[in-house]
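Up next is subunit A:
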Amino acid sequence: MRGSSFLEKASSELPGAIIGSNLEAIDPWIEVVAERIAEVSQWLKKTPESLFDSLECITAIDWFEPDAKKAAKVQWKPHIEMVYHLWSTVARASIVIKTNLPRWKGDVVGQLPEIPSVTGVWRTADWHEREVFDLSGIFFIGHPDLRRILCPEDWVGYPLRRDYEMPLEYHGIRAR
Partner candidate 1 sequence: MNFFNILAEPVGVSHYLLVGAVLFTAGVVCMVIKRNALGVLMGIELVLNGANINFIAFGSPVLRGESTVSIGLDGQAIALFVILLAAAEAAVALAITLNFYNNHATVDVDRAEDLKG
Partner candidate 2 sequence: MADFLIHTGGLPDWIAWAITASLAAFFILNVIAGGALAFIWAERKIAARIQDRLGPTRTGGKFGWLQSLADGIKLLTKEDLMPDGADGLLFRLAPYVSFCASFAAFIALPFAFDFVGQRLNVGVFFVIAVLGLEVFGVILAGYASASKWSLFGAMREAAQVVSYEVPLGMCVVVPVMLAGSMDLVTIGEKQAGWFFQWYLFHDPFTFITFWIYVTCAVASVNRAPFDLAEAESELVAGFHTEYSGLRWSFFFMAEYGSMFLVSALAAILFLGGWNGPVPVASLLGLSDGSGDTTGYFVRLAGCANLMTKATLGVLIMMWVRWTLPRLRIDQVMTTCLKYCTPIAAVMFVGAMLWTLALPGGFFRGLGRPAGEIREGWLLGPGGMSLQVQKNGEAPPSSSRFEQSESPVSQVGL
Partner candidate 3 sequence: MNTGFAITTGSMFATIISVANINWHGMFFAIFALAACAMAVAVVLTDNVVRMAFYLVLSLGATAGLFFLAGAEFVGAMQLMIYVGGTLVLLVFGVMLTAQAPFVSMKTPQRDWVLASILAVCLLAVLVQASVGVDAWRTAAVSVGGGVQREAPEPSATPLGMALLGMRVDNDSSGIVTPSIRSGYLLPFEIVSIHLLVVLVGAAYLARAKRRRTPRAVETAGQSELKEEVRVAS
Partner candidate 4 sequence: MAQMVDDDPRIIEFDVRTDEMLVNMGPQHPSTHGVLRLVLRTDGEIVSQVESHIGYLHRCAEKIGENLTPRQWIPYTDRMDYLAAMNMNLGWSLTVEKLMRYQVSEKARHLRVLIAELGRLASHLVGMGAYGLDLGTFSPFLYAFREREKILDLFEETCGARLTYSYLTVGGATADLPPGWLEKCEAFLDQFTPLIAEYHSLLTTNAIFVKRTAAIGILSEALAIDYGCSGPVLRGSGVDQDLRRDGESIYTSMYDGYAFEVVVQKNGHYPRDHAYPPVPREAVVGDSWHRFYVRMLEVVQSVDLIRQAMDRYSACRGPLGEPLKINEKLPVGDAYLETECPRGQMGFYLVGDGTPIPWRARARSSSFSNLSVLHELCRGCLIADVPAIVGSLDIVMGEIDR
């Protein structure tokens, strides 16, 4: 993908949305401001030469080191990284969008970080976002039916978070 020229075109048309990129990585990626993810996705899907019409995968990576000893050595501070993999069936090319979110909204433990939902752009995001909400605890603004999809509806906690504690019992079934 002639990345660099594509990158200029993108940052020119979306001022301030793209705040970083790395085209030499194994999977070239661009970093986007969390609030404008929907707008960038809409643009990526609509522009003639890119036409990323298929969202392959949404992943939430919880950068947080629970035990203090290792936390000291680590150079990044705790945050959640959202990774969107896109694919274009026309140009047969792929691209990765990354955004960073605080672990808790306003650093208040229990308040889920919020990010606009891309279900408007790709309908497959409906289930993918429900899974990310279910397992990693990210609230998607504007999602039509944000409920848990894999865990039972009344499950407490978000399993894929690093500081997740398995509950002792669930409806009388011993869990740990």
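How were these candidates chosen? In short, all candidates are chains of the complex that A comes from, given by their letters.
The rule we apply is simple: a residue touches a chain if its C-beta (ideal position, glycine included) is under 8 Å from a C-beta of that chain, and two chains touch if they have at least 3 such contacts; residues count from 1.
Source: prediction; values computed, not measured.
Every option in 1, 2, 3 or 4 comes from this complex, but the candidate touching subunit A is 4.
Contact residues on subunit A toward candidate 4 in their complex (touch as defined above): 25-27, 53-57, 59, 61, 83, 85, 87, 89, 92, 94, 96, 122-124, 126-128, 131, 135, 144-145, 148-154, 159-160.
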